[in-house]
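Yeah, one chain of the complex is gone here, protein chain that is, but the others are all in their spots.
Moving on, here comes subunit A:
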Amino acid sequence: MSANHMSDPRRPNKVLRYKPPPSECKPALDDPTPDYMNLLGMIFSMCGLMLKLKGCAWVAVYRSFISFANSRSSEDTRQMMSSFIGLSPHTNQTDQQSPQGAP
């Protein structure tokens, strides 16, 4: 039904190249999760560092994982790595300073 008996519908001379759609505001509107996660992560890691709450540091670790999983293709992997690495000192510090089991 699709390919007519009469003729092949293909037209090699009418081939158009793929143009990735210009990155507009649309992707951000569709899925704001990574952006929220980044923002929350910044806040939590700052809190964790300043207020020395272990829980905050762990939340920051979680958010970096979540934003990594939800990342859009346009974002750089290096950005993710740097956010991971920026977290480990926080977790270490809080662990050393308040080593009791629960915060």
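What we mean here is this: a contact is a pair of C-beta atoms (placed from the backbone, for glycine too) under 8 Å apart; a residue touches a chain by one contact, two chains touch by 3 or more; residues count from 1.
Throughout what follows, contacts and distances are computed from a predicted model.
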Exercise for review: Could you check which of "Proteasome subunit beta", "PAT complex subunit CCDC47", "Trafficking protein particle complex subunit" or "Serine/threonine-protein phosphatase 2A 55 kDa regulatory subunit B" matches the UniProt name for the chain that's left out?
Suggested key: "PAT complex subunit CCDC47"
Point to revise | Absent chain, residues of subunit A that touch it | key: 1-3, 8-12, 14-20, 25-26, 54, 58, 61-62, 65-66, 68-73, 77, 80-81, 84-85, 87-88, 91-92, 95-96, 99-103
